[in-house]
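Note that one protein chain is taken out, while the other chains of the complex remain in position.
Let's look at chain A:
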């Protein structure tokens, strides 16, 4: 069977896709410049009562040099990451448990399905009343947001593991514990990563909202202050920071996903 070596590897259209990538970036930049120009135009003509890009930029410089922007961003990030990591850390084992043991599924699933229908934000009033106005209620709500999305994804991953892969492991001598570690976990990673990505998105959305309602720091709190004092540039700076940080976190998850699931056959 030495003809194997001559079988061609599927060649990706490397040249073509790199061209496409570069022109995509080019288009993105064009869109960005146009957007800023349009913003400058309508605000400087006084069509809308919003700050100009220059005013927002100056506010950003001021916020950075006063240290407020950084401390706000860090406060929000700390809440998101704590809640999010706790949420994933609990969701993954619970999801595995539900997928692997029908009994666990039967016991846990009704609660998850029920709480999933309640937006995490709706829990905030309850959380504040029962847990006070410190960090705990905010982190709890974020935890809930991350947990609920990831637990379902993990569970889906486990129940959709290809039976033949499990059988293949069994006939090679694997027992349940090995099958779980060597087959079920890697096979459900793509699903888990989808859950992580969605979970991070909803954690981020939740933190800002939680800070709007009750906080003494954070980007949401800063916007709330801006609203109070009618300080539009401050609101803009916070909004843009939220967007940029969210984007960066999403990219990090995507990069992690690429590494962890590079083995997947993509159609």
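The rule is short, and it goes like this: a residue touches a chain if its C-beta (ideal position, glycine included) is under 8 Å from a C-beta of that chain, and two chains touch if they have at least 3 such contacts; residues count from 1.
The rule is simple: contacts and distances are computed from a predicted model.
S.K.: Between "ABC transporter ATP-binding protein", "Xanthine dehydrogenase family protein subunit M", "FeS assembly protein SufD" or "ABC transmembrane type-1 domain-containing protein", choose the name on the UniProt record of the chain that's been left out.
M.R.: Cross-referencing UniProt, the chain left out corresponds to "ABC transporter ATP-binding protein".
S.K.: Which of these, A:139, A:183, A:207 or A:235, touches the one chain of the complex that we don't see?
M.R.: Residue touching the absent chain, from the options given: A:183.
S.K.: May I ask which residue of A:90, A:174, A:209 or A:245 touches the chain that does not appear here?
M.R.: A:174
S.K.: Over the whole complex, note the residues of chain A touching the chain we left out.
M.R.: 1-5, 7, 9-10, 162, 164-165, 167-174, 178, 182-183, 186-187, 189, 262-265
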